[in-house]
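All protein chains but one are shown at their positions in the complex.
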Amino acid sequence: MGKSGRTATLCGAAIAASLAMAAAPAMAQQPIKVGLLEDVSGDIALMGKPKLNGSQLAAEEINAAGGIMGRKIELIHLDPQMDNARYQEFARRLLQRDKVDVLIGGITSASREAIRPIVNRTDVPYFYTNQYEGGVCDASTISIGAVPEQQFSTLIPWMTETFGKKVYTIAADYNFGQISAEWTRDLMKKLGGQVVGEEFIPLGVSQFGQTIQNIQRANPDWIMTLNVGASQDSFFEQAAAAKLSIPMGSSIKVMLGFEHKRFPPPALAKMHATANWFEEIDTPAATDFKKRWRAKFPNEAYINDMGYNAYTALFMYKTLVEKAKSTKKADLRKVIATGEACIDAPEGKICIDPKSQHTSHHMRLIGVNPDHSVRVIKDFGLIKPYWLGEIGCDLTKKDPKEQYTPTSLPKK
Amino acid sequence: MTPMLNVLNGPQTLGNGRFFWTGFVLVLMFALGYPAISDPYDVGNIAYLLLSTLTALGLSLMWGYAGMFSFGQTAFFGVAGYTYGVISINLGASGGLTFLCLLGGVAVAALFAALLGYFLIYGRVSGVFFGIVTFATTLALAAFFGQTAGPEWAIGKARFNGFNGMIGMPPLELPWLDDNIVLEGIALYYFVLCLVLVVYLGLRILVNSRFGNVLVAIREDPLRTELLGYDVRKYQLITFVVGSALAALSGGLYTAWGQFIPPASMGLPAAAMPIIWVAFSGRQDLTATLVGTFLLLLVFQTITVYSQQYALILMGFLLLITVLLVPSGFVIGVGRLLGRLGRGVTS
């Protein structure tokens, strides 16, 4: 399988090169350097590879269409191998030595936190392209992925209405899982529901016998699955083998880790999730995008939302630069402050919110069928990232450089 | 000059001759002049790589000289990092105070090492079991800090912040006239260079002293050493604390450098790295450890930058080849080869 893929990549590269040469006269200026930090080795290569692919596809398309203000995009990718210290080293390298104009990347929240202090000492903007637990209020950081208010405030009311008011949460025992569980708790309280059990699982745990029995004892109407990483995904196989057949909801399953492609049916049946992107979207714009992606990367196991977000991030950057007529962070932020920083992405039109510098998204509720095909259950339309603004983060006025959570709010 | 060299030289270190010390001075002069001929990024990067050599030197002392195989030096690295964070955030430290915070971090980690060391060494835990216990300690710490994401896990104003790591601590700052110089780039380089120099020379004096001879005796045969009347466990405990304090110094400096310390710095694979560096270099010699660790870090970094997905394969291959071809460690092996060549030329 590797060979044809490599040939295709080579062809792609050759086409890109010839296109670039054809456009050479217009590209006389210095290229715009884009620093990428994506893990393509180790445990989470599963997610890092599509992200790198997304950036490459976007760069190729933008360059073929004349670049950004006539300047070509040059991607400089380094692989931090999931190591936070490498993230720090390489962020410095890209910023200080390669002098990139923009930094994009990071998978885990820990890697983002590792590089934020470094980016903050420069005038380079940083794009974080993952869905995450939300709450980063930092003028240097522009978040492209979906955040809890977009995913949970859509998913949880629907799950409660459809399946019932008793939920059992299993979550990875770290920031993402704990904060997402906090969101679930808060929303269930508002909806008059009940969290009948909550279980935090250390990263890397792969055995779930006890968890499955705890769930059966608590007998919930549905399960919120916020388990993270390949090891913890084994939960689905083990739960299915033990005939635990309870509806599930999640903010990260299907669209991100494509568990429905990795486990044989019906392990993921009855899974529900809200997402701004999943490969099964079939609007004309999405279909066209998927066709371009598959043409360049025919062996992609699944075009996941992280890869898609990485793709849109570069187009968002292009729009910002062209509106600002500058690559400086301060100038780009002036454009964001107008609220006009929008692009037509494959999911629909999306914009950056001036207060939080997070992105609005077109959210859809999806369900996994017994044969692991995916159906769209509900279309929520465009949902803004409102939470940070509500709790008092306003980056147009003040830059606290903090990450807030529902239990750790800014001081009034 | 000669009496000073006498305390530095001895049977426990390779490189005692005039040839070696001439080379040493040349390397040192090059290192001092390096910022003048290089760009600021590279200087800062070299400073960062040098931070880790302190951990390696500490482990060389413990493992190479005293035969104590610690697989958990990252525990002290992490404890010092978190302590630096807790103290400096709560004091709102800046200027010279940051150095006191660093010392505080090292002191707390050294105390922890003393407790753990007492527990193990006086419990007669040795050999590979010593490695396993220290390994379990660092993993348990990593697991503990990994689940401290909630706001209840804080000391004063400093939140542990779980797996994402503690952030918000200040960098080291040197008070200078009326102002504070942030220690990064060239300033940090000179600071770390001095530190490494002092630690290296200090450890040379230590291992070539009576104390060092006893350590090596313990490594070779603890029972016989004890029968000769030495309190073996006291020597081991002191060594363990000194070695761990050096790991702690690395950890505190790393935290101040990146203004960040995550639990992953105490987990796997981080915990294995000091072992890899020291074993690769040749653990039974300080110079070899210093040079080898630095080279290995530089090579690994360069490989990772230029070879993308193939980096880990090349790194694994490098380690494997070293073990098979140069059993005594890369630097010791190369050093012996050079020594043989040198003798060949003079005779």
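Every chain is named by a letter (A and B) in the order it is written, and numbering of its residues begins at 1.
Heads up, the rule we're going with is that contacts are C-beta pairs under 8 Å (C-beta built on N, C-alpha and C of every residue); 3 or more make two chains touch, one makes a residue touch a chain.
Here is the rule we use: contacts and distances are computed from a predicted model.
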- Item | Hidden subunit of the complex - UniProt protein name among "Porin domain-containing protein", "Symporter YwcA", "Branched-chain amino acid ABC transporter permease" or "Holin-like protein" | "Branched-chain amino acid ABC transporter permease"
- Query: Which one, A:119, A:201 or A:351, makes contact with the chain that was left out?
  - Reply: A:201
- For the chain left off this view, which of B:14, B:87, B:101 or B:139 is in contact with it? B:139
- Absent-chain contact - pick from B:33, B:156, B:202 or B:316: B:316
- Note on the structure: It is residues of chain A that touch the chain not shown, namely 1-2, 41-43, 45-46, 49, 173, 199-202, 204-207, 209-211, 213, 216-217, 219, 230-231, 233-234, 237-238, 240-244, 261-264, 267, 299, 301
- Absent-chain interface residues of chain B come out as 69, 119-120, 123-126, 128-129, 132-133, 135-137, 139-140, 143-144, 147, 268, 272, 275-276, 279-280, 309-313, 315-320, 322-324, 327
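Everything that follows uses one rule, which is that only the chains that are shown with their structure count from here on.
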- Note on the structure: In the complex, the residues of chain A that touch chain B are 40-42, 77-79, 81, 83-86, 88-90, 92-93, 96-97, 108-110, 113-114, 116-118, 173-175, 178-179, 200, 202-203, 403, 405, 407-408
- Flag every residue of chain B that touches chain A in the complex, lowest number first. 39-42, 44-45, 48, 143, 146-147, 149-151, 159, 161-165, 167, 254, 258-260, 262, 264-265, 270, 301, 304-305, 308-309, 311-312
